[in-house]
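Everything on this sheet refers to the single structure shown next.
Only a single protein chain was left out; the remaining protein chains are all shown in position.
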Amino acid sequence: MDEKLNQLKINKNAKQIKAEIISNKKVGPYHHMVFAVGDIALSVRPGNFVAISVGGENSASILRRAFAIYRAIDKGLLGGTVELVVAPHGSGSKWLCSLNVGDFVDLIGPLGTAFGIPTTPANTMLIGGGYGSAPLFALAELLKNRGCRVDMVLGASTASKIYAPLEGKRSVSSLTLSTDDGTAGVHGQITESIPRLIREFNTEVIYSCGPMSMLSSINKIAQDFDLVHQCSVEESMACGIGVCMTCVVPVRVEDEIKMLRTCIDGPVMDGAKIIWDKESAIEAITK
Amino acid sequence: MDEKLNQLKINKNAKQIKAEIISNKKVGPYHHMVFAVGDIALSVRPGNFVAISVGGENSASILRRAFAIYRAIDKGLLGGTVELVVAPHGSGSKWLCSLNVGDFVDLIGPLGTAFGIPTTPANTMLIGGGYGSAPLFALAELLKNRGCRVDMVLGASTASKIYAPLEGKRSVSSLTLSTDDGTAGVHGQITESIPRLIREFNTEVIYSCGPMSMLSSINKIAQDFDLVHQCSVEESMACGIGVCMTCVVPVRVEDEIKMLRTCIDGPVMDGAKIIWDKESAIEAITK
Amino acid sequence: MSTLDFSTKIASKRFSNPIFTASGCASSGQELSQFFQLSEIGAVVTKSIMTKARNGRITPRMAETPSGMLNSIGLQGPGIDVFLERDIPWLVENNAKVIVSIAGENVDEYGVLARRLRSVQGISAIEVNISCPNVENRGQVFACHPDTASAAIESVRRNIGGELPIIAKLSPDVTDIVEIARSVINAGVDGLALINTLLGMVIDLNTMQPKLGGKTGGLSGPAIRPVAVRAIYQVHQMFPNTPIVGMGGVSNGRDALELVLAGASAVSVGTATFGDPTAVIKIRDELQMLLLERGFNDFRDAIGFAHRASS
Partner (left out) sequence: MSTLDFSTKIASKRFSNPIFTASGCASSGQELSQFFQLSEIGAVVTKSIMTKARNGRITPRMAETPSGMLNSIGLQGPGIDVFLERDIPWLVENNAKVIVSIAGENVDEYGVLARRLRSVQGISAIEVNISCPNVENRGQVFACHPDTASAAIESVRRNIGGELPIIAKLSPDVTDIVEIARSVINAGVDGLALINTLLGMVIDLNTMQPKLGGKTGGLSGPAIRPVAVRAIYQVHQMFPNTPIVGMGGVSNGRDALELVLAGASAVSVGTATFGDPTAVIKIRDELQMLLLERGFNDFRDAIGFAHRASS
């Protein structure tokens, strides 16, 4: 039965287009990029992502790369736009960052699930690691408009890797930074500050986005405090549209463990239902 | 013994460099491109070629493309330069043509043999098909400086495909054009006009460059008239530097047929020694 | 330009055009239907289904490689019951031609699956996947040996009844694919699907361990196309009357034409769909154009054309 429900999750608004690059600016170690996407911007909700072909025409990279949508504006000067925060990491993301304004990319979006929004105002905490902060600013805005308190906690290995643009901060009640090397905010792993902040802000719902290990630690804290935890996970994706089954994570569905696709049933998932621990996952699926 | 001689033919001046594109102009269906190559220009002789990597960093095309050198200037404003005439054909050449001034390519050159020059002044005919005219202009200049008469015959399927820049023509005594569709010069295949021209100009040596089928026809004519025929052949090359053995043509060497590498023993070869006919070639090598 | 009869046949079944999805690369069709109408392509080949629901292998399940990718899904799927109850009706409702791919852990399971399918409405053929590399041991790859390959096929043949064409999907990871083809033809298949993925591995330079959870995976994509063309050519040369569904790295019309000229009666598109959801449609249109440009007015004249040497 729930398999039937899953089928309904396909993002029916996803479209494949040639999107023009309207802006490409280096911000610390990241590139903030803006794409003209027309109608697509209309159907974007915080948490959705886009999938972009990389490497150009004769590229040896045949798969798309997924990028969380940082912001979507449906009626800007240039029609609808989406904005991404790209870390130049391997060949694909470096290629993307090297493009110029006026170049076009093959883009599909919006894809995936969006962050669930509390039906009544709540105290929310948004936790982002590295470029994982990208989808949280649009979420913050939405939550604030719904009357929620929004506390944001951003962490990274070092100060420059925290992505926190000015315009993004206007919706948050508090912003806490934390770096592994102490170059900004609290010195230490982002997760170390969380329990204290939860108590301080009386947090009811946690949203998180970042590396899987961070999400896993946050989930433990969320469980300790018995909080709802909506997290945006990142598994390698081959297709981004639900046809290849590579992007799965083990999730508890009723009494069973199912391997759900993070591109269709995610990237935003209920942290409490994910089997975070690898041993348990292996055991569960090889039962 | 001759195998020992062949070894000596390796073009010892070849170098691998990052060459900057100084100019890239569309000329009819071709691109005339100029590269800054420093010292390399010094050792170029008419008939040599360069091999260029195509497709950029993450390219699915892993092999270089060979291009005949149209002209080399060893002390220009920007140091040494080589000029190429590139036909945007498949993915590699299209990529090359799409590059901008200021971009760099990985280039090796000069490679291959050069056109042999008569020791005493002679009446020469230079025959080029399509972009095959490219290496003939520098040859014309050299021949003229040595006191030779230079008659040039250029052909192509249609007028726009004849590459014959103004500055290239200054060294020739006559220029005959021919097109398959009659849009310029003589109407018909280039080879149809040759016998008449040979008689008219009292030709003693033929130089040719173009598609293999054209070279083969010219060779028949050269044999009929008992003329020396230096032709620049074009076989698919994987390495361009003599290590892969893919680029061979069957050549009569003393009493034997040998598969000689067109990148090292060519591209300029003695037309009379090449086994042009496929059947004979197969027979010869499977003896 | 003249017109083209673009239809093709696999045994008794006719398909409006020769471009199919590849098993496991279109899930059960629904996800792609938001990008195009499934009835526009020749057929949807479903992900290989097994008797029971199956979670597949542990992640990571994919690694990109030069012009290709490795996958180690391990036949995740809902099992035949849910599949018949949910996916087939949906496909039929959406006017898709359906080829059902089945996979068994042993010879009997193939028979059980065949029996479940024998009376199902709306199926055009059965593809018997005897070549999935993502199983616990290579001994389970039936297509590795003529005797196990034919045993699996015979089990299907005995149980399927009727005239549903049986297509055997073979692995290129064998010493002599013609020998395997012969064994399954003798066991009564109506067609062959060539090729499944090649067994490969990528090592992660950070962990210095195999990158995939399942260690090895199946290599697909343009990288393997020359191997697919070769396999199709070899098998078609020996068995020109056995229709072949060709696949392996097809990402545009020219790739598809290559497989057709080598001997494929239809072409499945797998990995290319991951890079471009509408790849099948583009490939269909490009292939049609290339055939017309070459003067064909019946698709079937192009099948195996490379064997009719002019030389």
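Order of writing sets the labels: A, B and C. Residues in every chain begin at 1.
FYI, contacts are C-beta pairs under 8 Å (C-beta built on N, C-alpha and C of every residue); 3 or more make two chains touch, one makes a residue touch a chain.
Given the structure is predicted, the values throughout are model-derived calculations rather than measurements.
Note that the undisplayed chain, when the full complex is considered, contacts A, B, C. Screening C:K9, C:R115 or C:H145 for touch with the missing chain picks out C:H145. For the options C:G200, C:P243 or C:G270, the residue in contact with the chain missing from this view is C:G200.
The omitted chain makes contact with just one of the residues B:A60, B:M125 or B:A138: B:A60. Those residues of chain A that touch the chain absent from the view are 60. Mapped onto chain C, contacts with the missing chain fall at residues 63, 65-68, 70, 138, 144-145, 173-176, 198-203, 205, 207-210, 215-217, 219, 221-227, 229-230, 233, 249, 254, 257-258, 261-262, 290, 294, 305-306, 309-311.
Listed by residue number, the positions of chain B touching the unshown chain are 3-4, 7, 10, 12, 14, 16, 53, 60-64, 106, 108, 235-250, 257-259, 264, 278, 281-282, 284-286.
One rule holds for everything that comes next: only the chains that are shown with their structure count from here on.
Mean C-alpha position of chain A lies 55 Å from that of chain B.
Between the Cα centres of chain B and chain C there is a gap of 46 Å.
Touching of two or more other chains is recorded for residues 60 of chain B. Residue positions of chain C touching 2 or more other chains, listed in rising order: 66-67, 222.
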